[in-house]
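Provided herewith is a single structure, encoded as structure tokens, for subsequent inquiry.
Of the protein chains in this complex, one is absent; all others appear in place.
And now, chain A:
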Amino acid sequence: MKLFKIRGGVHPDDRKQLAAGQAIESLPMPALLHIPLQQHIGAPASPAVRRGQRVAKGDLLAQGQGVISAPVHAPTSGRIMGVGSYPAHHASGLSVPTITLQPDGEDRWADHIQGVEDPFALEPEEVAARVAKAGVVGMGGATFPAAVKLNLRKRYRIHTLVINGAECEPYLTCDDRLMRERADSVIDGIRIMAHALGVERIIVAIENNKPEAQAAMAVAAADDSRIRIARLPTRYPMGSEKHLVQTLTGRETPARGLTADIGVVVHNPATAFAVHEALRFGYPLVSRVVTVTGGAIAQPRNLRVLLGTKVQDLLDHCGGFRVDPERLISGGPMMGQPLPSTRVPMVKGSNGVLALTVEETNEREPMPCIRCGSCVQACPCGLVPLEMAAHTRVGDLEGAVGLGLMDCISCGSCAYACPGHIPLVQFFNYAKGEMAARGRAKQKQAETKRLAEQRTARMEAIKQAKREAMAKRKREMAAKKKAEAEKKAAAEAQGGQEGQTDRPVRSASETEA
């Protein structure tokens, strides 16, 4: 199919050969699982189990909260050891609410787990509801709840479903392997998603460095004429959602918008696989495929791991380290995050564990910018990274925002190409975080002000009500008095009847709350 050009990008050495030849294998049952309550973008799930409770595989552990959230399920059968906190799968290593589960070794599915005979007979809403219930999130790393994306059809005119099998991050091969080995299941999941979205146009986009996956998916999709396979040039960041859509449709997603604005919804093959499992078998998302690789790993592998498995368990299964790694990364080398320790658990969005050697990271002391423009040419978003970095460096964050900081997708192409080894993305992340914090502070200020104003208004309303009540009473009194006076007059006229005394009226305004 016709592809369109995108600007910028880089060609990192993809190093996929390390793990691409390894078939997906299941990791042996770990001794303990640490399942964080938040493995998605949105509100954290709230625990639905107690300590000591026995659970079966697939039982609900924590319930999603609100519109953008996802539930968490038991990855295997066993006993809840605690509902507490545990270091997160995140660079900060901060502790987050986590459920600890001790597997009983039986790996027994709960009785209520049941698939649907024919997902295509379901209403689209029902499909989305089941996907939501299964806790499926975007598994390419974004971890946005998948059901929310399936429901976008309600608000946007969606015409195309794109499956992002670009896997443009170097090293990672989990989607590649999944598409090669489980092509039929992935295609089934894709068709179910298309049904939920009500689209007739489906594009499965795979980079040319994965010819086997392209072939397998083409075969699996052969009898569905709606599905087309797009063979993408190998280039980073081809898998950036907005750039992928541009490559396929020639259209740019409007700034600050969603691809849905131009009628496209993008999902990942692993998400499609999870949807297939959720609909056909009723399985919630409790495991995923992870690539464990890098020059420092003794035996790089693609593993199917239960969520909550410690990184250390994965490393052990891969024979540990060949040499001491320079960096331990979660995700790909371009946009991944350093892992704070090997104790942290695997989560829904973790697609890779990389142990990189010194040669691979090729880190150097940063030098001053020589204005070579490599970053400008590399940026897929048309930004001028050197200037954004210069403004950030001197604390002029508004200046950086004016240059397009908020349009930066943190893809790292600029920093990858910089001969000065300037940590450009670090600057941008800092600036974005700082701006977000300022935004929050401002919002908080506004909120405080709003609350104060509301209180004043409430007080005012109460006073007003009291004043009115008082006035009313006065009026009534006056009317009564008048009536009585008339009565009295009448009585007097009738001869010497007893009079009424006025009761004093208490000032209502003194009784303030």
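We take it that a contact is a pair of C-beta atoms (placed from the backbone, for glycine too) under 8 Å apart; a residue touches a chain by one contact, two chains touch by 3 or more; residues count from 1.
The criterion applied here is as follows: contacts and distances are computed from a predicted model.
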{"item": "Undisplayed chain, where the name is taken from the UniProt record, one of \"Ion-translocating oxidoreductase complex subunit D\", \"ABC transporter permease\", \"Xanthine dehydrogenase family protein molybdopterin-binding subunit\" or \"Ligase-associated DNA damage response exonuclease\"", "value": "\"Ion-translocating oxidoreductase complex subunit D\""}
{"item": "Option from A:Ala129, A:Ala218, A:Val384 or A:Ala491 whose C-beta touches the chain left out", "value": "A:Val384"}
{"item": "Candidates A:Glu363, A:Glu447 or A:Glu468 - the one touching the absent chain", "value": "A:Glu363"}
{"item": "Residue numbers in chain A that touch the chain omitted from display", "value": "7, 10, 12-13, 38-41, 88, 90-92, 143, 154-157, 170, 242-243, 251-257, 261-263, 327, 329, 333-338, 349, 354, 356, 360-365, 367-374, 376-377, 379-384, 386-387, 404, 407, 410, 412, 415-421, 423, 425-426, 429-430, 432-434, 436"}
